[in-house]
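Heads up, one of the protein chains got dropped from this complex, but the rest are sitting where they should.
Chain lettering (A, B and C) follows the sequence in which the chains are written, and residue indices restart at 1 in each chain.
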Amino acid sequence: MKWPFCRRWPGASVAFLVNEPIAIAELVRRVSDPEHGGTATFMGTVRRGPDDGPVAAIEYTAYEGMAESEFSKILDQTLERWPGARVALQHRLGRIPTGEVSVAVVVSTPHRAQAFEACRYVVEELKQRVPIWKQEVLEGGATRWRGNRDSGQDVT
Amino acid sequence: MKWPFCRRWPGASVAFLVNEPIAIAELVRRVSDPEHGGTATFMGTVRRGPDDGPVAAIEYTAYEGMAESEFSKILDQTLERWPGARVALQHRLGRIPTGEVSVAVVVSTPHRAQAFEACRYVVEELKQRVPIWKQEVLEGGATRWRGNRDSGQDVT
Amino acid sequence: MDPSTDTTISIRCSFFARYAELVGCDHVTLDVPAGATVGTAVALLRGVVPNGDQLPDRPMVAVNQEHALADTKLRDGDEMALLPPLAGG
Partner (left out) sequence: MDPSTDTTISIRCSFFARYAELVGCDHVTLDVPAGATVGTAVALLRGVVPNGDQLPDRPMVAVNQEHALADTKLRDGDEMALLPPLAGG
């Protein structure tokens, strides 16, 4: 389940699909660099959802091999656009209770503007390209599939 | 030194000037909200600085009363622009060694775009308005004052 | 050698998430005419799998783990995955 992306971005940028809670501090530590003054982070969190019945959890699944390869392409493109940026990301799979983090993206760069932009880029790309799906589990136990482009339903 | 901004943004948005290392996880915890699916974070870090001699630390000082009031205005304006956003921020004062965090801004909102935008807004505003100064301490012991608008010298 | 091997190719079709639930399995093998495109294969697939008519006409598709278009040409042994609307993040 863990993909050793770090081999391709030695010592710096790594990405993993994980089944356990995401350790943000560890991702931040991985991108830290004495020449980098700005670190931007995004965390997507499972939210209760105001729309209809309260959500107890989201069950995430992936087309794992392809997701690995898409994450890898996103990181390649990010480093092409922001050379020298350090990027770490993790997406959690399985059942994630409300309030816990499903995805974290951490980017450090010498100056802050690039960190914000690169972090946002990674998040937008992953939502559009990485084959991951979510099924909401409502408090009553009912389930429903949700897409990022369902009108008004994008959880983050 | 700690400003109880939390009284004005009950249970959610707080800000402190601190003399000790910034506890990011605690700030993240403070903005967490079951209806908020996106959390954006910015951390400014003391960097060694490629320009001239390596920087061992930065000594931060502030016009503390005014800084308190400016932080407070920034948070008010942020909440006016992004109603319902939860914001936490801390700026550390005193001598901060290279690699440690000088400022952290954490924003959570229902959807990700607002979290990114509001976080960026807080960072840009604080750089422009809050009376805080830094003096670089070079490895040899020499010191020099640095401003955010010094050409090419903005550390983050 | 045998000309009949030129007339059809065999592809593996994978289903994920809601689509897997809909058709009741995670993959099937499908024979399609040699030179068929993703579009052709999807049309054939919708005719043969259970509830295939409830799959979209033009779903998001990956071939061999790369995003593909309706006019992407298929080759024998390809894996064509039908991807429900993405929901990562």
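Methods note: a contact is a pair of C-beta atoms (placed from the backbone, for glycine too) under 8 Å apart; a residue touches a chain by one contact, two chains touch by 3 or more.
As the structure is a computational prediction, the values presented were derived from the model and not from experiment.
Student: Kindly name the visible chains that come into contact with the excluded chain.
Tutor: By the stated touch criterion, the chain not on view contacts B.
Student: Which of these, B:Ala40, B:Val123 or B:Val137, touches the one chain of the complex that we don't see?
Tutor: B:Val123
Student: Where the complex has a chain not shown, which of B:Val31, B:Val103, B:Cys119 or B:Val137 is the residue touching it?
Tutor: B:Val103
Student: Which positions on subunit B touch the chain that was left off?
Tutor: Interface residues of subunit B facing the absent chain: 44, 60-63, 65-67, 69, 91, 102-103, 123, 126-135, 145-150, 155-156.
In the analysis below, only the chains that are shown with their structure count from here on.
Student: If you average the Cα atoms per chain, which one ends up farthest from subunit A?
Tutor: Centroid comparison gives C as the farthest chain from subunit A.
Student: How many angstrom lie between the centres of subunit A and subunit B, each centre taken as the mean Cα position?
Tutor: 24
Student: On a C-alpha centroid basis, what's the spacing between subunit B and subunit C, in Å?
Tutor: Centre-to-centre distance between subunit B and subunit C: 51 Å.
Student: In whole angstrom, what separates the CA-based centres of subunit A and subunit C?
Tutor: Centre-to-centre distance between subunit A and subunit C: 28 Å.
Student: Would you mind listing the residues of subunit A that make contact with two or more other chains?
Tutor: In subunit A, 44, 123, 155-156 touch at least two other chains.
Student: Two or more other chains in contact with one residue: find those residues in subunit C.
Tutor: As it turns out, subunit C has residues touching two or more other chains at 89.
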